[in-house]
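Here's the structure we're looking at; comments come further down.
For this depiction, one protein chain was excluded, whereas all remaining protein chains were kept in their positions.
Note that the chains are named A, B and C in the order they appear, and that numbering of residues resets to 1 at the start of each chain.
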Amino acid sequence: MNVHEYQAKEIFRAAGIPVPPGEVADTPERAEEIARGYGGTVVVKAQVHSGGRGKAGGVKLASTPEEARQHADAILGMEINGLTVNQVLVTPAEDIATESYVGILIDRKTQAPTFMVSAEGGIDIEQVAHTNPDAIRKLAVDPRYGMLPHQAYWLASTLYDDQALAKQASRIIAQLYDAFTSAGASMAEINPLISTDAGEVKAIDAKLSIDDNELFRKPSIAEYRDLSAEPWAETRAREADLSYVKLDGNVGCCVNGAGLAMATMDLVKFYGGEPANFLDIGGSSNPEKVVAALEIITSDPNVEVILFNIFGGITRCDDVANGIVAATQSIDIKPPIIIRLTGTNEELAIQILADAGFSAFTSMDEVVQRAVQMTKGN
Amino acid sequence: MNVHEYQAKEIFRAAGIPVPPGEVADTPERAEEIARGYGGTVVVKAQVHSGGRGKAGGVKLASTPEEARQHADAILGMEINGLTVNQVLVTPAEDIATESYVGILIDRKTQAPTFMVSAEGGIDIEQVAHTNPDAIRKLAVDPRYGMLPHQAYWLASTLYDDQALAKQASRIIAQLYDAFTSAGASMAEINPLISTDAGEVKAIDAKLSIDDNELFRKPSIAEYRDLSAEPWAETRAREADLSYVKLDGNVGCCVNGAGLAMATMDLVKFYGGEPANFLDIGGSSNPEKVVAALEIITSDPNVEVILFNIFGGITRCDDVANGIVAATQSIDIKPPIIIRLTGTNEELAIQILADAGFSAFTSMDEVVQRAVQMTKGN
Amino acid sequence: MAIFVDENTRVAVQGITGRDGSFHTREMMEYGTRIVAGVTPGKGGQTFDGPSGESVPIFNTMEEAVREGGANTSVVYVPPAFAAGAILEAADSGVDFIVAITEGIPVLDMARAHAFVRDRGARLLGPNCPGVISPGKAKVGIIPGQIVTPGPVGVISRSGTLTYEAVAQLTAAGLGQTTCVGIGGDPLIGTNFVDALEAFASDGETEVIVLIGEIGGTDEQEAAAWVSENLDRPAVGFIAGQTAPPGRRMGHAGAIISGSSGTAEEKMAAFEANGIPVAKRPADIVVLVQEALSA
Partner (left out) sequence: MAIFVDENTRVAVQGITGRDGSFHTREMMEYGTRIVAGVTPGKGGQTFDGPSGESVPIFNTMEEAVREGGANTSVVYVPPAFAAGAILEAADSGVDFIVAITEGIPVLDMARAHAFVRDRGARLLGPNCPGVISPGKAKVGIIPGQIVTPGPVGVISRSGTLTYEAVAQLTAAGLGQTTCVGIGGDPLIGTNFVDALEAFASDGETEVIVLIGEIGGTDEQEAAAWVSENLDRPAVGFIAGQTAPPGRRMGHAGAIISGSSGTAEEKMAAFEANGIPVAKRPADIVVLVQEALSA
């Protein structure tokens, strides 16, 4: 789960990280009021779960409260990478001497929370990794011991030669580790971490992704979820315990298992079609899940055909077939549905489906080819 | 640092451990009032840093508020192992089905916080260890991983066959570990941990010792220190950064280094005398420390002679000699002072002391023999 | 021969009294796996009824399952909130091999659990994996017994049903398996491709190895390098997720393209560059295995 910049900043602040003040506005008038409260120049920042906000015009400097209102007016309602901006963060502008990057994520190789820091901040760290990999220092934190003081200092000393700055950064890095673990995060980033002319080190941006698997035991973090910031289909999928990712094609896919779901999308492409989505229905065959899956898939107006691909291992195919029949009787589906089932009780399942008027296949290749043909009017 | 039972219970409660309610009274009237508030039978318990409160008559059941007042009246002001009772804890009496023991301390051998639990609770665990060692289960907690759920359960299952009770105890054991580490404790004990007829597991007594070395970073715990519960001499010693332990003899000892201080006491005994105290003046020779040491030693009316034994290694003997001279000029000391110094600049030191009228020796055996003789009127 | 599990595997089922645990325990027993103990704290002393009337003792702790039940392997079906704790308990009990089926374990719990398992010298498969099956010998986990058959192919896969799809096609084509290993779809897994490859490399009966990867991470790339440097027999590959967009998690917590790394293209290229032919569709895996065996 991604949280907004202002929420990440609340969490960072609670961990002791120096973060400039800021307030959230959902109207231009409120933005003006906040800016007036701070006085001086402020930054108006779109709160949206997407990178590239600056390039998209979602981050603007305002030297007067009126200007803050004007920027907020322009940014609120803006679409950034398909997501609508509903809130802006208004925060005093800082006087920046240097910009660095500090990030931490769960690294697969070291099997540990791993820091990446670079004195080249304020830009995309991926790009730094490509053009100047030596400018990045990495450190895996042993989860048995946590972040050790000398490790934080070692990272900080990459960022600043000045020892007063390095000591501040060292403290911030240790605090970021605490924030990361106590929030149950999978990624946390300060980009940029700035130093000011006055010799202070501060986090002026904040990014935080929470491990979804932690949310059950972090109710205060789970409350940060902003349903207005995610498409309806994803909210619905999460509630129904499905995995759904929208794509740009027209072949709606409903598959049991994530690997098979990806392989099904790939096979659609292989046969010249375009998958409309990733959807993993999981191991269950209950009709409510099938209903939810069909609602989600059909909420995408591009979908021209719905393809089920079910491998019945532990799941019995006849149960799934009954689920599909029940689900389609309870809701009205426009696009045609074609189904492949194989494995436990497949013959029975195909009979159930044929009786209900569905095309049923046992070969994955055949059903995918047929689905693609149908999108081409064949 | 030891904390009172009621303070330990506050810490345990904050960690989630079920502890019956309780309030502290420093007058019999207040005890009566508290007892009236609870209704029913209460226990009136002396709050004093000493074991054996029960045997000493410091713990009494009261079935009416009036009886609570009478007991409080008897207990307040009582001396238990040389310590005056200034407060009593009044707490509702519990209906006890079984009594167990749960304790944790820093174990030298495993170099880890180590649990000891026994289904034989409510009595001295030392005694159980002697008479029935198999009744005690031990577990060292790896500080790299902390208390693991199956370990807590493994300990709890020694205490109760009943699974509902074992699960409650398991939770309490995990919570006790959290309380132990977050308070910076060196020892924590629940004795007894009871189960009630209603099937609840509760801590009805609580003991907690804090590692003195943790206090600098645990200000809220440091505030628990009850100066009225410790002799003046110990408070003074702590403030002056000295180690002092009062004993029953008449040879006051002032030594640099803990091992040498013990060896000096032992040598007093060896030559037929009785040491009045352990006092380690540390490595410093500044006159303030010597003044504090002399004040502390002379606060014991039994002291008949004061013996300095200083090994000048890094410490220069002439510095110490000057400290002693300066200190004795600033305060009035009744008992005679004899001094042994050896090591760096010992000749110079002996001259300084002789000029000031002190007996000065270089041999530890000689000075101790002389001190013992002086207590015998020789 | 086989890897990880065989006739000598003596399994304790952690969470045997749960819905999934009890169902799959019966499935494992029907397949012939030796289930020697169940573990559910608080239910010690009860017994679990197998499909043919066998009685499996239930213990409160893994320690008892090992001491009294003689378990040398555990399989974890407990819910995510308690699963890491169950893995730690298993590692502490002295079993050599732990299979964690549970999906949804917090990744920070697993970081700690992996360190603990390493410290204890045990092997963990998973979590969030379908387990392992050595056809005709034993299955530990949830891979359907009816889709496998004994033979010379070793299978290593990050996914569940995709593995079933591939293995069922192999079986249908008469290509049996020594062992099929599902290493799991989480970002932090115990046994990875290279670990499983090493095990297969010392199995005399495995003649060809199928690697079924997916987007996310660099495990397949490292496997490819290992194969070209160390493996004395052929391997074939498949990668799911060619059409997956970057930055979106495709079901599995581990199946996510981060920036420009972990793409299917990258992995397929690594396979090809290290002499591992790559199937374009699941159905082509059979063809490549046949070619490898007849070469």
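The criterion applied here is as follows: a residue touches a chain if its C-beta (ideal position, glycine included) is under 8 Å from a C-beta of that chain, and two chains touch if they have at least 3 such contacts.
Quick caveat, the model's predicted, so the values are computed rather than measured.
One chain is not depicted; across the entire complex it touches A, B. Residue-wise, the contact with the chain that is not shown comes from B:I106, picked out of B:L83, B:I106 or B:A222. Contact with the chain that does not appear here is found for just one residue of A:A14, A:M78 or A:L148, A:L148.
Set against the missing chain, the residues B:D280, B:E304 or B:D319 yield one that touches it, B:D280. Residue A:Q163 is the one among A:S63, A:Q163 or A:Q351 that touches the chain not shown. By the touch rule set out above, subunit A reaches the unshown chain at residues 144-145, 148-151, 153-154, 157, 163, 166-167.
The missing chain lies against subunit B, touching residues 106, 108-109, 111-113, 126, 130, 142-144, 181, 184, 186, 211-214, 216-217, 243, 245, 247, 255-263, 265-270, 275, 278, 280, 311, 313-314, 342-344, 364-365.
Note that only the chains that are shown with their structure count from here on.
Farthest chain from subunit A (centres taken as the mean of C-alpha atoms): B. With centres set at the average Cα position, the gap from subunit A to subunit C is 28 Å. Touching two or more other chains at once are residues 144 of subunit A. In subunit C, the residues that reach two or more other chains under the touch definition are 112, 115.
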